[in-house]
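Every protein chain except one is present and positioned as in the full complex.
Take a look at chain A:
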């Protein structure tokens, strides 16, 4: 993938978030404060506006991540901003991103999110989508799968991970205030994380 592909990812993710904003907000209203889709939509629009021309892939993601931190607010701003900024930093100045580099970037994004949010798998957060995605990517890569296949495996794992948050009891974020009443609802952050991975899979599949 090159810088244009990664900019296309951010654009496509923004489209998916915008199209799904109402559903994400509904999920958040059930166990949070009902603004996840609205906030993420605002953040990703800002990210699209901030996409630089002629910069290497890493810088594209860093610029998008910074814009998200600057414009989103809430917990999703710092967390999604961190996903893109850490992934971008991991890519360095290279002009081309192969499967191994993309896998490492996703792992760096996960590490950044966990450092900032202190969540682990099972807490009913975005980590429950991102961690299985990173693991599935690595497993596919080890099997000799190409980039598009690796991202597809990651996207599928993220979607399954998001579904698996439904019965969980939240231990982080606003949903944790509900205790057992948080059970039976999908975590909105895990759901939006699955969207990002799906966007990446679509873009990688075209390339």
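FYI, a residue touches a chain if its C-beta (ideal position, glycine included) is under 8 Å from a C-beta of that chain, and two chains touch if they have at least 3 such contacts; residues count from 1.
As a convention for this text, contacts and distances are computed from a predicted model.
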By UniProt, of "FecR family protein", "Sugar ABC transporter permease", "AAA family ATPase" or "Dihydroxyacetone kinase subunit DhaK", the chain left out is "Dihydroxyacetone kinase subunit DhaK"
Considering the complete complex, identify which of A:35, A:128, A:156 or A:202 is in touch with the unshown chain.
A:35
Of A:88, A:149 or A:173, the one touching the omitted chain in the full complex:
A:173
Identified contact with the non-displayed chain, of A:75, A:109 or A:203:
A:75
For chain A, which positions touch the chain that isn't shown here?
25, 29, 31-35, 38-39, 42, 69-79, 116-117, 169, 171-174, 176-179, 181
